[in-house]
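Yeah, one chain of the complex is gone here, protein chain that is, but the others are all in their spots.
Lettered A and B in written order, each chain numbered from 1.
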Amino acid sequence: MTVLRAVLRLPTGRTAVSILGGVALLAGLGPVLAPHDPLAGTDAALTAPSAAHWLGTDYLGRDVLSRILAGAPASVFGAVLVALIALVVGAVPGLLSVYLGRWFEWLTLRLVDTLIALPFLVFAVAVTALLGNGIGQAMATVGVLVSPVFYRVARAAALGVSRSQYVEAAVLAGASTGWIVRRHVVAQVLPPITIALANTMAAGFVVVASLTFLGIGVQQPAPTWGGVLASDLGYLAFRPYAPLIPTVLIMLTVWAFNLLADAVRDTEGAAGRALQKEVSAR
Amino acid sequence: MTETVLSVDDLHVRDPRSGTELVCGVSFDLPAGGALGIVGESGSGKTLTCRTALGILPAPLEVTAGRVTLLGRDTAVLTEREWRELRGRGIGAVFQDPGAFLNPSLRIGSQVAEVLRVGKRLGRRAARAEAVALLDAVHLRDPERVYRQYPHELSGGMLQRVVIAAAIALDPQILIADEATTALDVTVQAEILDLLADLRERIGLALVVVSHDLAVVAQLCEEVVVLRDGEVVERGATAAVLHEPRHPYTRLLVDEHNRYGLDRYLVPDFDDAELEHAG
Partner (left out) sequence: MPAEPPVLQVADLEVRYGRTTALARAALTVARGETVGVIGETGSGKSTLARAVVGLVAPAAGTVTIAGEEVTAFSRRQWRAFRRRGIAQYVFQDPLRSLDPHLPVGTSVAEPLLLQGRSRPDANAAVRTYLERVHLSPDLADRYPAELSGGQRQRVAVARALVTDPQVVVLDEPVSALDAANRVRVLEVLTELREAGTSLVFISHDLGSVAGVSDRVAVLHRGAVVETAPTRSIVNAPQHPYTRLLVGSAPTLATGAVDRETRAELRRQLLTVG
């Protein structure tokens, strides 16, 4: 993918991809790498970092490092789920709304308007109350609520392309609508979708952290970064530095996503700006 | 001996940001009532030269050498106030897009009249009368009606005439037409060029006609200067330059007309009997 190559050429892109790569690694290998059982309490509660426990222990004597490592998949999985659901629920109707005629367009636009009006965090809490605890349900709901962004991005890109002269040229060569979507619309849609994806994953990450912080969506004592943060705050007097760890991790990840979004925008921007310059020089 | 109304002597214009010279030693003289053509494409320096002669060179571009003498005065020493006196009264200009110079929310007539009220201190009624007269002078049919219309109601050619009317409202001695007809249809272009030639005859207006098309310049101008990349690559009497172009660039332009243009077909004695016609 040329977009990826272009992004990697930028220092911001490289930074973002490396950080996110690290996070993905954590998510994949975290639980395996955990030196201790994250659920096993010991008598040594609230100890400072030591050789045995690199980040110390929490109020139940559990190894913090292991909890962080074990909690990584939940957070990452949650964020990715939000983004993917938002993508599918949003982008597909967005693209189709340009080609399936007036009724479909009207229907989807109104649905999108409704979704935007709902506050997603509150809604997520409500849904979890209804459907019971489980990160999957909560994330799926958030995904649906955030999908309007993808709808709009996909629709705008498809509209722009469908009115362009190069699509007319493709039509004159005998292209069908499917061909045009596959070859021309996708190319136009990919950069803004990638940016939206990066931003959504960042938001999803924060949402997971917020929900787990509130104790929603995950049954204790399963470890999550938000959950760890919550319990750390409860014992601030004993280990004042403790909240820093999950916070820094969350912030770093979110920052990396935003950096990635910027990098993608910059690569699209340079090519787009070159084009703009050409056109205005006439 | 006719006086020289505009004299550009070894003009050099530079862009300090990049350090590149955009106009490199351009010189020409325009006699009173004369017509000079500047042939050049985008990037040749033709527009910057015109803007220097009008005192509207965009910052940060600067004149690094050379002199522009306008109606006997060295423009380098002119203050902004003196420039304002000179523009419109001594020298006027029309450019490629007439729509960009007219306020779309105001009627045509009031915009032309405004020039007269500010420039000649005419009262409202007198300005109106003279504005209508000007619209008539640029061959707009039914000038009274045009006076009341808005820019969007007029075609490109009509708008260009309005802009010309405004440009000559204060009786300048020189009119610069920078690609004034480039965006117009061929027949409309001919109308505007004919108008300029007519104005020249009637009121002794000296013309500087700038175009990328050698033939446009050939129609109107006795002298022609060919610019490329900021330099004058050829100059001389139009007939001579067209007949015997010396620089390869000029030859390219002449050849193009001769090979692909109408000139290829223009035969002095055409035999009507050869015609096979349909429609």
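FYI, a contact is a pair of C-beta atoms (placed from the backbone, for glycine too) under 8 Å apart; a residue touches a chain by one contact, two chains touch by 3 or more.
Just so we're clear, the structure is a prediction, and the values are computed from it rather than from any experiment.
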item: From A:L60, A:A156, A:A175 or A:L252, residue that would touch the chain that is not displayed; value: A:A175
item: Identified contact with the non-displayed chain, of B:L61, B:V118 or B:A197; value: B:A197
item: Candidates A:H36, A:R62, A:R152 or A:H184 - the one touching the absent chain; value: A:H184
item: Residue among B:E3, B:D74, B:E153 or B:D185 that touches the chain left out of view; value: B:D185
item: Positions on chain A where the hidden chain makes contact; value: 164-166, 168-176, 179, 183-184, 187-188, 271, 274-275, 278-279, 282
item: For chain B, residues in touch with the removed chain; value: 41-42, 185-191, 193-194, 197-198, 212-216, 218-219, 238-239, 242, 249, 252-267, 270, 272, 274-279
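Here is the rule we use: only the chains that are shown with their structure count from here on.
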item: Centroid spacing, where centroids are CA-atom means, of chain A and chain B in whole angstrom; value: 59
